[in-house]
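Reviewing the structure listed below.
Omission of a single protein chain aside, the complex is shown with its protein chains in their original locations.
Going by the order they are written in, the chains are A and B; count residues from 1 in each one.
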Amino acid sequence: MTQVAFFVDVKSCTGCRTGEIACKVENGGEIGPRWRKVRTVEGDDGGPFMYHVSMACNHCEVPVCADACPSGAIQKRSDGIVVVDQTKCIGARLCAWACPYDAPQFSNETGKMEKCNFCSHRIDAGTGGPACAEACPTKALQWGTLDEVAKKQGATASFGPLPDAEITRPAVRFIPLKLVRG
Amino acid sequence: MVPRDWALVVFTVLTQAAVGAFLTLLILRNLTATAETPLRSCARWAHATVLAVLALGMVAALFHLSEPFEAVRAVVNVRSSWLSREVIFGGLFSLRLGALLLMEWRETRWSRVTHWLGWTAAATAVTFLVCQIKIYLLPAQPVWNSLATPLAFAGTALRLGVLGVAVGLVCCRVDETSREQKSVHSDGTTFATLRGLALLGLVGLVAELVVMALQLAPLADAMPAAALASARRLTEDYAGVLVTRLLLLVVAAACIVVVIVGKVSGQTHKLPAMTIVAFVVVLVSEVCGRFLFYASRVTVGI
Partner (left out) sequence: MSPKTDAIDPDDYDASRRAFLKWSALFGGAAALGGGGLLLSRDPSLPTSVATAVSGGRQIFHTANTPECLHCALLAHVEDGRLVKVTGDPDFNILACARGISRIRQLYSPHRLKYPMRRAGKRGEGQWERISWEEALDTIAERYRRIRGEDGNQAFLVFGGSGNWSSLSTGVRGLYSSFWNRFGGTTRTISGLCCASVTEGFNAVFGGGRSEFRDEWVHSRFFLAWGNNPAVTNQGYMKNLFQAREEHGARLVTIDPRLSETAALSDRWIQIRPGTDAALALGMIRVLLDEELVDTEYVRMFTNAPFLVRYGEVGYDLDAKAGSWPGGGLALPVDLGRLQLLTGSGLGSAQFMVWDETSSRPVPADTPGVHAALRGTYEIDGARYQPVLEWLRAIAYRYTPEAVHRITGAPPDLMAAVAREFAAAKPAAIIQNMAGAQRTDHGTLTVIGQLYLASLTGNVGVLGGGVNDRGGYLGQGGSINYPVPLQQNEPIEGIPVTKLGEYLVNQKPHPIRAMHVAGSGLLTQFPNTKKIIEGLDNVELMVVQDIFMTTTARYADFVLPVTTLFETRNLLAGMRSRYIQLMEQAIEPLFEARSDRWIMTELAKRLGFGDDFDKSDDELIRHVLEPTGVSLEQLEDGPVNPMPDPWVPFADKNFNTPSGRIELFSLYLQEKGFAPLLEYLDPTEAPWVDTVLAERYPLQLINRKNHNQVNSSFHHHDLLTEIWARQVLQIHPDDAASRGIEHQGGIGVFNDRGAIDAQADVTAGIMQVVVSVTTGWGGVDEKQTASILSPDKFEPISLGHTLNSSMVQVAARGDVT
């Protein structure tokens, strides 16, 4: 099976966090763990700039979290989705150290790691894709196969302050914000 | 850093001390194989102490887990997880050390089997240390993913190992000499050993300065961003701990120099106390250092 992937058009992202909330509403998420997080990047490059990067687990082709997990609780499925089996998690939190994207989220309530599962229950049931992507009001966040999203013009797996994509080969592609300011 | 990371501070410092002390003891024994070396009479107690420290460290590690009663699962992913490997080699080291201790208890003189056990235990201990280091060599954590981590971990083993053994040495001597009213200084072999250990300890302290330099280097070249953030944490958020650690290192170095020189205000019999002070100061400084190690972690990216 092909690898699933997220696609984030940064120049169409308003930072509204609808994806974050859609994720919580879909997955019954509580306060604390944030499977998807919108990060705001600010800086100065001949004038101030700001943009938002919506990111969850990138279901990496090289899942360093799974490699680091001592109890084998993290597995990569044949469709590329990286899932945590909480019954196997012992809360060592090494996955969180290993992940360059802060995807594994430790729940103080359950004492287990949890993270984005690409709404695998929806994928498996054939009822749609990740709730975050389907809820995005501007279509800045989409999903597809890695082959599809990698073909989009200008797509890159890393830009600006994002980690070197070679660390994990994330199944995500971004269209960065490129501004020519007058 | 979360409170649970303190378990790792205790775990790494204690187990590294155990590894260092065990290797030091083994090397000492073999350097002076024929002579009636000072520690020979206390060897069993020394190994017992090392095992106790090791066990204490391993138990402390459980508190890092949110499911300590399921800790045994930590060995499942030996195929790729350095933590699984660490647990396995930590366990193996404990077992071999335990077996060695059993042998020693039965027969003070080392048999061929005891020697074999000693050397395999040493190899396991080194592997254990390597696994510990490898856990932290994560590209996602630039402040860890450098020479600083092996230097820091091996340095801890060296400093606490040799100084720990030095403390054992003086305690052992004090115990024996109290009856004979002889100073440590008057026993040539013991003093030479103590000086040697102290010298190694001093080397260890220098290694730590290199570690700190590596951690703070990003302040100069501002790259990479996460490493810079780590360095900023050290110099801004935890400046107090950092300075304390530096001061402790200086104090420890001064104590060690005194031990090497062999005199305190012309009074040589203060050397055991000075050795113990050096060890305690280094121990506290190791805890500070390891706290900083965990506290300065800043993941790459955003």
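The rule we apply is simple: contacts are C-beta pairs under 8 Å (C-beta built on N, C-alpha and C of every residue); 3 or more make two chains touch, one makes a residue touch a chain.
If you're wondering where the values come from, they're calculated on a predicted model, not measured in any experiment.
Among the displayed chains, contact with the absent chain in the complete complex occurs for A.
Residues 11-12, 14-18, 20-22, 24-31, 34, 38, 42, 44, 47-51, 83-87, 107, 109-110, 112, 114, 117, 119-122, 124-128, 131, 134-139, 177, 179-182 are the ones on chain A that touch the missing chain.
Keep in mind that, in the parts below, only the chains that are shown with their structure count from here on.
The centroid of the Cα atoms in chain A and the matching centroid in chain B are 40 Å apart.
Interface of chain B with chain A (complex): residues 4, 64-67, 70-71, 73-77, 80-84, 87, 135, 138-141, 225, 297, 299-302.
For chain A in complex with chain B, the touching residues are 39, 41, 53, 55, 64, 66-72, 88-94, 97-102, 106, 111-112, 161-164, 167.
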